[in-house]
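All protein chains of the complex are present and in place, except for one that has been dropped.
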Amino acid sequence: MSELTLRQWLLTDAPTSRRHARLASLYQGWLTLRGNTMAMFGLGILIALVLMALMAPLLAPYDPFVQDLSNRLQPLGTEGHLLGTDSLGRDILSRLIYGSRITLYIVALVALIAPVAGLLVGTVAGYAGGWVDVVLMRITDIFLAFPRLVLALAFVAALGAGIENAVLAISLTAWPPYARIARAETLTIRSSDYISAIRLQGAGPLRIITKHIWPLCISSLIVRVTLDMAGIILAAAGLGFLGLGAQPPSPEWGAMISEGRRFILDHWWVATMPGLAIFTVSLAFNLLGDGLRDVLDPKDDNR
Amino acid sequence: MTALQIDTLDVWFGDGYDRVDAVKGASFAVAEGESFGLVGESGSGKSTILRAITGLAPAWSGSIIVEGMALTGRKRNRAFYKTVQMVFQDPYASLHPRHTVDQVLSETLTLHGLTDIDTRVMKLLDDVGLGGKFRFRYPHQLSGGQRQRVAIARALAGEPDILLLDEPTSALDVSVQAEILNLLTDLRDEHGLTYLMVSHDLAVIGHMCDRLAVMKEGEIVEVMTADTLRQNNAQHPYSRELLNASIVA
Partner (left out) sequence: MTLLDVENLWVKFPTRQGVFDAVRGVSFTLGKERLGIVGESGSGKSMTGRAILRLIRKPGIVEADRIALEGRNLLDLSEREMRAVRGQQISMIMQDPKFSLNPVMRVGDQLMEAYLLHNNTSKAQARAKSIDMLNAVSIRDAERVMRAYPHEVSGGMGQRIMIAMMLIPDPKILIADEPTSALDVSVQRQVLDIMDGLVKERGMGLIFISHDLNLVSEFCDRVLIMYAGRIVEVCDAGKLHEAQHPYTRGLLNSLPRLDQPRKYLDVLARDESWADAPSVGGQA
């Protein structure tokens, strides 16, 4: 048995330590995910995006802010400017590469704020029940009733245009659905035997919510967030397009489309290239989300 | 001494027109060290009595006295959890799908304020015949019988006096049922436990219990000893009907 390979060690049905058990179950999940070609495709794109953002200065052929008015609106495939240049003669490829940083920044911030807020509100409402549930869910309903862009507009108008405020505005409108999901999950989990069992050991609500309900809610939230990411990127791009998100000369993809729209008939690539970038990343998130759903579904026996 | 005394217990769900009386005027007493069975078909209210004792039922009236402590409402104190524990029917539903056996048992031990968790976890696993190699497995890596053993270990972690058994073997194969029932017999001897066992299976109750109550539509129709049952001396027509249905032709 000393000839145990790493793979066998990870695939065991009889883990020998806490760490072993955790690693083994992670590996099982990874294998399931790996079996899903489309999800791997999505993951590949996202990893490429992260690498691109990290190594932007190395990858980008030009400074994204340097203008060259003599060289403006060059078409695709121009010598030195693979994706052409925009109205101020800036290299579109370089701007796209630097723009990935902003996209990731937005995605990361929203992913940190909205689901966490939703999880807190939803699980507390679902577990406590009674008037706590009523109050929290009515607040959720109020937020749900606001049109996302209008609320974001109001928010940005109050705090000033800028990427952070745009993120806050998006998060503020994005958390209610997560609260709904978390509450629905909590309601089914709450009445299950394993929750009754731990209550009979004298566990308090705080422990039950954080240690027993959260681990089960988080997986479906992760899936949902991944699937929503496309919408969030689009919302951020939309705010950028309206001039309320990232401000020029920032190479945010939505703002780039907005700038390019003036030339859309004669110089279509200026708006199309950032559009394609948004499309690709959104699609990647959707594909990955679908794959994650297969892996993280707690009802699955992982066989 | 009486371990558990229940008098004119009513349990109901809902209010007004929606009110459903699940248990009506149930009374019985279980002596210390005794095994008492509740038998009935689905919907007879037998499991509801266990849920009322543990505070999991929404509303009840009457009196429940556990080792001299009278229970009220749905709140139970620490002393109660140290005295009474429960094993659930479906071992596939009673273990947290994301917690290893180790997590389940150590958390329970911590909740009971015990120290020396490592040794105690191993001791519990040995007690229920699993052994250390199962310690770090997730529920989906265990068979039904193994899961039920973990659930029993969890119930025993706080060293209770009374164990409520809610159909502990009805989801298991007969050969596994035999193993679990034997384990429960052993544990009763070792720890001096009092059992209150619910089942739809007269043979299982007859095997495990000293006395039993037959329930029908929320009411206890007859209380008898297991010997009476075995000698086919049950009085109430419903008890006889159940008996006839469960005896091998």
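As written, the chain order gives the labels A and B, with residue 1 at the start of each chain.
Heads up, the rule we're going with is that a residue touches a chain if its C-beta (ideal position, glycine included) is under 8 Å from a C-beta of that chain, and two chains touch if they have at least 3 such contacts.
All values reported here derive from a predicted model rather than from experimental measurement.
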item: Displayed partners of the chain not shown (whole complex); value: A, B
item: Which of B:31, B:114, B:181 or B:223 contacts the chain that the document leaves out; value: B:181
item: Residue ranges of chain A at the interface with the undisplayed chain; value: 11, 31, 303
item: Absent-chain interface as seen on chain B, which is shown; value: 41-42, 144, 173-179, 181-182, 185, 200, 202-204, 206-208, 226, 229-230, 241-243, 245-249
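We take it that only the chains that are shown with their structure count from here on.
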item: Of chain B, residues touching chain A in the complex; value: 54, 56, 78, 81, 84-86, 88-90, 93-98, 100, 102, 107-108, 111-112, 133-134, 136-138, 140-141, 151, 154, 157-158
item: List of chain A residues in touch with chain B within their complex; value: 13-18, 20-21, 25, 192-194, 196-203, 207, 211-212, 215-216, 298, 301-303
